[in-house]
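Only a single protein chain was left out; the remaining protein chains are all shown in position.
And then chain A:
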Amino acid sequence: MSVLVLAEHDGRALKPATLNTATAAVRLGGPVNLLVVGQGVGAVAEAAAQIAGVAKVLVADDAAYAHPLAEVLAPLVVSLADGHAAILAPATTTGKNVLPRVAAVLDVQQISEITAVLSADTFVRPIYAGNALATVQSKDALKVITVRTTAFDAAPATGGAAEIVTVSAAAAPSAVSAFVGQELAVSERPDLTAARIVISGGRGMQSGDNFHLLEKVADKLGAAVGASRAAVDAGFVSNDLQVGQTGKIVAPELYIAVGISGAIQHLAGMKDSKVIVAINKDEEAPIFQVADYGLVGDLFVELPKLSAALPSP
């Protein structure tokens, strides 16, 4: 039996999350089929076929799939379930939106955000904001799983030569839901979840304007910029920068937390980073309990010093 992976892409290119999910799929055993759904996604399918370890790329290319509406994607995925032992998607906002809809139709209890595959039916997943790790065994014949991408290495993007198969895009446009519009944040910086270095600001930043102090450091390091919930709620930066239990999960080589106290909900999103730096004026701030290097000081003094001390890229 094969494993089906719902690929994540933006219509032009595959998202790196697809590669991490492919690795989890390989661990489950059996050939891995990658499903690419969208409109005009020929190039994406070509790229998907190159991923090492992928047996088949299933492509559903149709105007009805121009936007990843759960109401349209779920029936397609359900129609392809047959012959698969498991269906996986990255735990991105798209995967989280679509996959439980698939699971419910198939009468399967989804296993959310797995961080390890122990066997074909047993997985590890964090609960309580990552303060506990549960090992769960599924009794369902078919497994429906979202994958925490930071927990799995990316599969090599090249080296594979999968067959590309067109699947009938039986989609009627959704009668109950319609895409209206999008406001996507445009940034020159690397994607938060894929960046090698992330620098995040919290309530201590005091305003959105002050984020330029942090961006100067980010520019020198080629880093992505993130934020705490408090900074997002206060309107300093947009919601898609929130790192944490209910925001994005990141695990870069280096995470720099600036003016962030270190609430468990924030730690849940970054504590698996390789090296953590904290800059905070309160030496008692809980963030120092997880930081490899702590700098006690006023961020308005320390950030300019830091950007000055770093070489230009």
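Note that in this section a contact is a pair of C-beta atoms (placed from the backbone, for glycine too) under 8 Å apart; a residue touches a chain by one contact, two chains touch by 3 or more; residues count from 1.
In this text, contacts and distances are computed from a predicted model.
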{"item": "Chain not present in the shown complex, as UniProt names it (candidates \"Sensor histidine kinase inhibitor, KipI family\", \"Electron transfer flavoprotein subunit beta\", \"Recombination protein RecR\" or \"Sugar ABC transporter permease\")", "value": "\"Electron transfer flavoprotein subunit beta\""}
{"item": "Chain not shown: contacting residue from A:A22, A:A231 or A:I276", "value": "A:I276"}
{"item": "Identified contact with the non-displayed chain, of A:D82, A:E183 or A:D209", "value": "A:E183"}
{"item": "Among A:H9, A:K56, A:H84 or A:K248, the residue in touch with the chain that has been omitted", "value": "A:K248"}
{"item": "Touching residues (missing chain, whole complex) on chain A", "value": "10, 67, 69-71, 74, 92-94, 96-105, 107-113, 122, 126-140, 174-185, 193, 197, 221, 229, 232-233, 238-240, 245-246, 248, 253-254, 264-265, 271, 274-277, 283, 288-297, 302, 305-306, 309-310"}
